[in-house]
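A single protein chain has been omitted from the complex, and every remaining protein chain is retained in its original position.
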Amino acid sequence: MVTNVTNLGRSGLSDWLIQRVSALILALYTLFIVAYLLFNPGLDYAAWSGLFAQTWMRIFTLLSLISIAAHAWVGLWTVTTDYIKPTGVRVGTQIVIILAIFVFLVWGIQVLWGA
Amino acid sequence: MSMLQVSIYRYNPETDSAPYMQEYQVDTQGRDLMVLNVLEMLKAEDTTLAYRRSCREGVCGSDGMNMNGKNGLACITSLSEVVKDNKLTLRPLPGLPVVRDLVVDMGLFYQQYERIQPYLQNDEPAPAIERLQSPEERDKLDGLYECILCACCSTSCPSFWWNPDKFVGPAGLLQSYRFLADSRDKATRERLAELEDPFSVFRCRGIMNCVAVCPKGLNPTRAIGKIREMLLANAT
Partner (left out) sequence: MPVSAAASPLPQTTACFHPVCLPGAVTEASQESVYRAVNSKRPVNLDLTTIHFPLPALTSIAHRITGVILFIGLIFAFWAFDKSLSSPAGFAAVSDALAHNFLAKLIAWGLLSALAFHFVAGIKHLLMDIDIGVTLEGGVKKAQITVVVSAVLIILAGVWVW
């Protein structure tokens, strides 16, 4: 059994599952946004902000924001543990990445629900 | 025209500070030899050349090496399969420490193999005859038991290169599944519990180099997928 403390879930399996589920959510969200932009070529501010004012869209977007956080962390944790062997540099990089992810998450929530 | 250019990775820890490539020329007389034949011809001239070999028929797994970029067994790889532009480059299996020339230290590879407990575990009282298994149950072992532990797969896997001490690797995981799939083995829960962490199984990114190089045509990626399915069924 190989132990690790900076991975996301409680086991390799839960990380794998989180990455797959978040991938599916993000795939759906991407398809939705791309389709929306393609089918609304003359988009204006009123329609755009109207879309994000609706509760179902906010829920979908928040779900996607959390999915980005989880998906990015599992992926980047794998990358850092593959290539960065000096422990100090690796842990430092992981901390910076986690902070960046947290910033994105709060930023996204602020955009959705900010004044 | 029939002179083959051969470039071989050389390293002698007693005399060299670093590895280097040595060029040879071999007259194959137009025959489509096996790479091992070429090595033997070279060794007759240059007795300092070191490589492992034994059965010369692709069943012992001793002569795994990297030939023109691709891992394989030298004894069953013919020149027509690998030679490009009349040039043959032989390098040791990637990722493992080089003992000398084309001989690598298989320690980490065997360590991962031992870690997965490659033996049948069954504490039930032994029957008077052998432990029975139906033909269907026996069929599940096909494509798993034939592994000759040549290490071509694990040494072609980038995930194994970056974490050979933590990721079990394609060969080890194939054997792990060989016992997980065996109806006579009763230690399934313990085997799966040992593999739950983020490294042992889940470093497999589906790169599939292992399948591409296996000289016995085995499929570690599929076996790893099956282990994942078992872990998923067990734990969700």
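When the chains are written out, they are named A and B in that same order, and each has its own residue count from 1.
Going forward, a residue touches a chain if its C-beta (ideal position, glycine included) is under 8 Å from a C-beta of that chain, and two chains touch if they have at least 3 such contacts.
Because the structure is a prediction, the values reported are computed rather than measured.
Enquirer: Please identify, in ascending order, the residues of subunit A that touch the omitted chain?
Expert: Interface residues of subunit A facing the absent chain: 20, 23-24, 27, 30, 38, 43-46, 48-49, 52, 68, 72, 75-76, 79, 83, 85-87, 100, 104, 107-108, 110-111.
Enquirer: Contact with the hidden chain only, please: which subunit B residues?
Expert: Within subunit B, the residues that touch the unshown chain are 9-11, 13, 17-27, 41-42, 44-46, 66, 68-70, 89, 91-99, 104-105, 108, 156, 158, 161-162, 164-165, 205-209, 211-212, 219, 221-222, 225, 228.
Criterion: only the chains that are shown with their structure count from here on.
Enquirer: Taking the mean of the C-alpha atoms as each chain's centre, how many Å separate subunit A from subunit B?
Expert: 38
Enquirer: Give every residue of subunit A touching subunit B within the complex, in rising order.
Expert: By the definition above, subunit A touches subunit B via 1-4, 7, 11-13, 15-17, 78, 81-83.
Enquirer: Touching subunit A in the complex: which residues of subunit B?
Expert: For this pair, the touching residues of subunit B are 158-159, 162-163, 166, 193-203, 205, 228, 231-232, 235-236.
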